[in-house]
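A single protein chain has been removed from this complex, and every other one stays in its place.
Letters A and B mark the chains as written, and numbering starts fresh at 1 in each.
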Amino acid sequence: MATAAVTAEREHYLNKEYGIRSWLLTTDHKRIALLYLISITFFFFVGGFFALLIRLELLTPAGDLVQADTYNKLFTMHGQVMIFFFLIPSIPAVLGNFLVPLMIGAKDLAFPRINLLSWYLYVIAGAIYVHCILTGGVDTGWTFYTPFSTAFSNTKVIEAGIAIFIAGFSSILTGLNFVVTIHRMRAPGMTWSRLPLFIWAHYATSIIQLLGTPVLAITLLLVVFERAFNLGIFDPTRGGDPLLFQHLFWFYSHPAVYIMILPAMAVESEIVACFTRKRIFGYNFVAMSSIAIAVFGFLVWAHHMFVAGISLYSALIFSILSYLVAVPSAIKVFNWTATMYRGSISFTTPMLYAFGFIGLFTMGGLTGLFLACLGIDVHVHDTYFVIAHFHYIMVGGAVMGYLGGMHFWWPKISGRMYPEGWGRLAALLVFVGFNLTFFPQFILGYMGMPRRYWQYPPEFQVLNVLSTAGSTILAVGYVLPMIYFLWSMRYGKIAEDNPWGAAGLEWKTSSPPPTFNFEEEPEVTWEAYNYEEIPAPAEEPVER
Amino acid sequence: MSEHVMSSKFYYTIWIALLGLTVVTAAVSFLDLGPFNVIVALVIATVKALLVVLFFMHVKYASEKLTKIVIVSAIFWLFLLLALSMADYATRLWS
Partner (left out) sequence: MSDSPIAVEQHGPELLHHFVDAEQQRDAASLGMWLFLATEIMFFGGMFCAYLIYRFWYYNEFAAGSRSLDITLGTVNTAVLICSSLTVALGVRAAQMGKRKLLVVLLLLTIVFGFAFLGIKGVEWYNKYEEHHIPGPSFNVDDLIKAYPQIHIDPQHEQIFFSLYFAMTGLHALHMIIGVVMFAFLSYYAWKGRYTPKYYTPVEMGGLYWHFVDIVWIYLFPLLYLIDRHH
């Protein structure tokens, strides 16, 4: 097999065609993945910008940086941008799009044109949302709770709702593509039990996208109708039930958090296996737990509504179910840890993110159990405890999974190595910055600081200042990879086909891969994670 | 999808059955069956839906189990939404 000592004359998916048309009209899943990478990175910065303003405002107890109405817009748009335009697409639309066909030995996804359509829908949705931001924004909280959103808010609720509605279809199409691809286009010999766990987790994610997102779509549509035509479906003064909105909204939005975390777990399995040079412990359990998370995740939504007015009996049911949903996630954490036991561990950048993921996701997950307990939830609902909980999972978990995955597969995607020293530094900064930002928020919440408030009692200031300080470190940690990934595309060491000595079909083709992925259709005769057969990389696959 | 070509006579039979059931459901709605009105209506609707799914959409002859799994899962998921939501509404006045 030719090594990457071959110069750039070798044709691959990046240099096959040049010009803007070849990118904007591409049906190559790898190019579409990069189109998504650019757009979601843009929105990450937009959402991050709002976060920065929030943290600046919260440096002082008084509301002195922005007005209260503006603050409402800041946290609303931070949440909506980060969730709908960054987190939900991130790993599936970038790494999933790039890797799913490669990992199963296919030439592309099942529906390449639908893949491109999903990107255009995302871009259109994003453009509408940016227009919404620039012409006044939206202030309802990311959750669009009624009747404020339908009857009282003076902001651009309809526009934001339509933007997210369209983004939802982008998500549905991605999920549809993955499920059909995984069922129908596996290479000969690639049985279900030989699939990388990355595929299992993306399959589970896709099921959630398919079954949950349409309910969000119809719910947003009803909000738009209600607001536009002055109906009373969710208005309590006119016989409507605001809780109906919440039931319908959370039926999607709770499983949505599993859309955001399962792909990060997908990445985690691949990284842990590679940098402990072992098959993931309990492969079947990890695979099945992905499916279990997808299914159980749909059974717990009303735990967001414990103090909203649902009946005590349904609250009990949802509380018990919420405890159960933690089990499959815990199984994964135990299995990754067991994999590391007596493994040959290398502390590369992806592995640093993987370590961070396990610890931070576990903390986030455990604090979720605090919230699932009805008595505790009464005390900490709508406080910074909740905010800390979900940021530990979404940022400490999902974003670190995303960054770890980007580093791990960067050689495959770009044909270049990123600078390992800088990579490790950035990972460290992210870890330290993250904990400094969000750990104080657990304490703040428990002490009673409410969320979505733009001013607070002076006794909370010290912890808020620590949190803001942490966020600046975190920001540096995020900006660094942007810089050195771009740098590496020109000056980075040229990557071999398999610089990490990793298992998986994607590493058996060149870095970057040719347009049709493989020179010959692969035929799989080995089990997943066959690290006992794969030599460790001859030299340290890192650049000092 | 199956290659099974069905006779047009068979399709016409299903068509007549569907039309018949439509007339029945409309007519039965004028009888007072108490709480069973809605049950009967939904049962008839489900029979009609099954006729369309199994025969017009060829699911009865589909070689793939996966098709049936997809349909059953979707219906089950809708049922989850309806049932767990109703668990709240039905029990709100209990306490």
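As a convention for this text, a contact is a pair of C-beta atoms (placed from the backbone, for glycine too) under 8 Å apart; a residue touches a chain by one contact, two chains touch by 3 or more.
Every value quoted in this text rests on a predicted model; they were computed, and no experiment measured them.
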item	value
Left-out chain, listing which of the shown chains it touches	A, B
From A:Ala151, A:Leu210 or A:Val430, residue that would touch the chain that is not displayed	A:Leu210
Hidden partner chain, touching residue among A:Leu52, A:Leu117 or A:Leu244	A:Leu244
Absent-chain interface as seen on subunit A, which is shown	106-112, 114, 172, 176, 179-181, 183-185, 210-215, 217-219, 221-222, 225-226, 229-233, 238-241, 244, 247-248, 251, 514-516, 518-521
Touching residues (missing chain, whole complex) on subunit B	1, 3, 5-6, 8, 11-12, 14-15, 18-19, 22-23, 25-26, 29-33, 37-38, 41-42, 44-45, 48-49, 52-53, 55-57, 64, 66-67, 70-71, 73-75, 77-78, 81-82, 85-86, 89-90
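Quick note on the criterion: only the chains that are shown with their structure count from here on.
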item	value
Separation of mean Cα positions, subunit B and subunit A [Å, integer]	37
List of subunit B residues in touch with subunit A within their complex	66, 73-74, 77, 80-81, 84-85, 87-89, 91-92, 94-95
Contact set on subunit A toward subunit B in their complex	183, 211, 215, 243-244, 247, 251, 298-299, 301-302, 310-314, 317-318
